[in-house]
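Only one protein chain is missing from this complex, and each of the others stays in its spot.
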Amino acid sequence: MSQLTHEIREAARKLLRNKQAQLVIGFEEGSLPLRGRPCFIRKEEDVDRLVWTSFSDINVARYLAKRKEKVALVAKGCDSRALVELIKENQVSRDQVIIIGVPCEGMIDRPRIEAEVGHKAIVEVEETENRLTLKGRDFEKAFDRREFLYERCKACDHRNPVLYDVLVGQLVEEKVRESFPDVEAFTALDREKRWAYLAEETGKCIRCYACRNACPLCYCPECFVDTSQPQWVGKSTGLSDTLVFHLVRAFHLAGRCVACGACEQACPMGVDIRKLNRKLVKDVKDLFNYEAGVSLDEASPLATFCATDPDQFTVNP
Amino acid sequence: MIREDAGILRKERLESLLEDLLRDHLVLAPTRKGELLLLEKIESARDVVLEDGKTKNSAKSALFPQRERMFAYRAEEGKVDIQVPPPAEEKQILFGVRPCDARGLLLLDAVFGGDSRDPYYVDKRIRTLVVSMACVNPGPSCFCLSLGGGPCSSDGSDLVLLDLGDRYVVEAASEKGKAFLQNPSFEEADEEAMAKAEKIRKEAESAMNPASIAKALEERLEHVDDPLWGDLTESCLGCGVCTYLCPTCHCFDICDEAAATTGERIRIWDSCQFPLFTQEASGFNPRPSEKERFRQRIMHKFRYLPKDRHMAGCVGCGRCVTECPVNLDIREVLEKLSRAEAQ
Amino acid sequence: MENPYVPFLMKIEEIVTETEDEKIKTFVLSFTSEEDKERFAYRPGQFAEISVFGKGEAPFGMASTPTLPERLEFSVSKIGVVTGALHSMEKGDMVGVRGPLGNGYCLEAFRSKNLVLIGGGFGFSTLRSLTNYILHERNRKAYGDLTVIYGARKPGLLLYRRDLETWGQRTDLRLHLTVDQKDKEDGWQGNVGLVPNVVRSVAPSPENAVAVVCGPPAMMKFTLPVLRDLGFSDENILLSLEKRMKCGIGKCGRCNVGSKYVCSDGPVFSQSELVRL
Partner (left out) sequence: MKESGTWEPKIVAFLCNWCSYAGADLAGISRIQYPPTIRIIRVPCSGRIDPLFILASLQKGADGVLVSGCHPGECHYLTGNYSARRKFALLKGLLEYVGLEEDRVQFSWVSASEGARFAKVVEKVTARITALGPAKQLVKNVPGGSFDVAAHS
């Protein structure tokens, strides 16, 4: 058992025992190799289900909205950032949550590992320090986990929780401020190439809405794709409607997206959803000097303005 | 001849067989699109990927596509003209689907066939030959055995291929399949091959770790208000992954896509996991939360369909297990329901 | 192969605004071909899917009676996309119709029985169909006593005013109208009270009788125990359910309730069937 797992369990046990929290939301082992999953602990005797692995990759802040009880949340950097936005948007009250902060060293990119072993069935996984051993029926392969992190985790500059009440483990060193080489590289492509890429990615989408439903900040009671009067977006999988869904969803997350990757990770079809979000994260930073989910005090960029905001994009005859 | 419903296909003849079929068939087979393994129309035998397990999408996509035109219309000056697309002429082959997917077609047959036949499905179905690939190496999420199928089951297939290493044993499971075996690519099956196939079949079955879905489940499902449902569904995101990728889920919506005077009526997949599925125009929703919707999914599959169509709405393919974004494992749900006493 | 998803065309002959709030209109439709008319042999309690091309389809129970086979009537409450579009249509416009769908009321089982029809609000439309069917001179003798209890929220929301007047003058039918509330100005002389209470005070005899209930969920829920108290057995209480439906032929899965589909197994169920679901 890792030290972090141990410390998370102890923190949860204490909070439940002292009745400081009625519910602990954290991670447990999944039912399959390479999988973790959210878990909901209400009794002290269940605390040992909690674990911390390279697969504790779901954004659990998603489960906070509309709860009545006092909740302790096991939060890595991105969970805590989502929580900051939720608090700012009055979806969660700060007093209602006890944050068990976990410094995060990145989560493993499951699809990439699966491709690495040639899509063979993985039956068992062992994790020790930075070593990951995968076993199948007729193979065994070991990896350095640091080489197989999600792209978003490699680029992450908020690995430590930005907000916490209890800290487990030791804070890790943060990377230097992120630049956006991916966005710049994509921008440099021909317009036709960019459109073709997005059309192809959109073409994979099956409109299951896993991206939206996994997103900690997509909490609208009625999503714009679901309204019928008027029906803004058609329900079928044609390029036009599907792309408009992704564009507007990305736009609704402008200045709010904390780059946790819950969307792309939930997507069963491997659609490059973050392509759009990353562009908006960059523009929000460049144009309005704002970064989502890092400060409780700073106003959200689309809820405020500045007289000197950029204007060059308008037509000036 | 040992058995007239069995034959041998040497692996080196697979490509020429497929090329041959491609001449006058629409052939759908597992193929890679980037990292995705999809059951899709192939252009060349070389696109086929038979070894990598099940495709991301299920075989239902071939017969019950996510989006399908029911008819086109033109409505002008008090006149309406409706045009129904003519049924496809081309024969199609689903090549290399897994036995779970083939078995799933039986449920779709029961739903879309039967009373008031669904012409869109049935037209395609009668033109379709299903050649499945037995699973000699079932994955950790597979549980077909728990639902009456098996890694080498022939239910729903016309032919089943079983990999012996250098060749396939091919068994026909229908008259259509038998007729197909007349193709000169196949050779006569020999005793040794058949015995080897049987051994592999047994091994594949014993390598599986079926979920223990007890008889008690049936009785337990009678208790709609079981408090266990709340605990079971706490992590559910309410997305449509499980139902859209499921080989048996078949719920759909019908809607119009319109320009000013012309348009089309389409049907598209829908999911019982979405609030809009049952929400009435007044805003009232008989299934207001993930709990009721998840329960409906389980009930429909394991209680209603067995009564109504004499077959569970689940073939144990495990797609919902591997693809659920939060790993809400249906096997565990069923096990818990089979185990616990109703309260 | 017969395609059950393709509608045939009908022409709007007349549009009757039924209620004072103009939210419910009855559309009188005529067939455009003799074949369509012949194929559309229906019984009260069945429904049809009406298409507004470009907007979609929605299910409506037939409010007309099969004894007048030239015309179909549908009462439409303006709440959603299709109903909104229907409400803006005019005389002469074309709509698509698919049907008849569903099981309808089991007329064979009603023969020589006393019938108690209990309707609330908009749910009364198929009971109007049934009432007019039974009152037809060819049919009346085949059935026993006929009691109709019908309520709306306000007097101005009662449907089928003309029918109600005619029925009120007949001696072979006991008609009890009620409203939940009345205004001072509307001059309502009749009953004031909720449908379940009216059923209790009318107290129809369960002897050789069948009760048919159709109305909003709350009304059905509270009427049920009253009927049971009066001695009606669950087999003799029929309910017409309303659910979101799409295909109308038991395929699309939307209206699944237990192992039944409201569209193809219903919409009419006996209470004893519903208890088992």
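To keep things simple, chains are lettered A, B and C as they appear, and every chain counts its residues starting from 1.
Heads up, the rule we're going with is that a contact is a pair of C-beta atoms (placed from the backbone, for glycine too) under 8 Å apart; a residue touches a chain by one contact, two chains touch by 3 or more.
Given the structure is predicted, the values throughout are model-derived calculations rather than measurements.
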Sole residue of A:Ala75, A:Cys153, A:Cys215 or A:Ala254 that reaches the chain not shown, by the stated touch rule: A:Ala254
Chain not shown, touching residues in subunit A: 183, 186-187, 191-198, 224, 232-234, 238, 240-241, 243-244, 247-248, 250-251, 254, 276, 279-280, 283-284, 287-288, 301-302, 305-307, 309-311, 313-317
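Just so we're on the same page, only the chains that are shown with their structure count from here on.
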Touch-based graph of the chains, sorted into line, ring, star, complete or other: complete
Pair joined by the larger number of C-beta contacts - A-C, B-C: B-C
Gap in Å, rounded to a whole number, between the CA centres of subunit C and subunit A: 51
Interchain centroid distance [CA atoms averaged], subunit B/subunit C, Å: 39
Residues of subunit C touching at least two other chains: 80-81
Overlap residues in subunit A, where contacts from two or more other chains coincide: none
Touching residues on subunit C, where the partner in the complex is subunit B: 1-7, 9, 51, 53-57, 79-81, 83, 92-94, 96, 243-244, 246-247, 249-254, 256, 258-260, 264
In the complex with subunit C, residue positions of subunit B that touch it: 70-71, 73, 75, 78-80, 82, 84, 87, 111-112, 115-120, 122-123, 250-256, 258, 263, 265, 267, 270, 272, 277-282, 286, 296, 300, 303-305, 307-308
Interface residues, subunit B side, partner subunit A - complex: 33-37, 52-53, 56-57, 66-67, 137-141, 207, 234-235, 237-241, 244-245, 253, 255, 257, 266, 268-269, 271, 274-276, 321-323, 325-329, 331-332
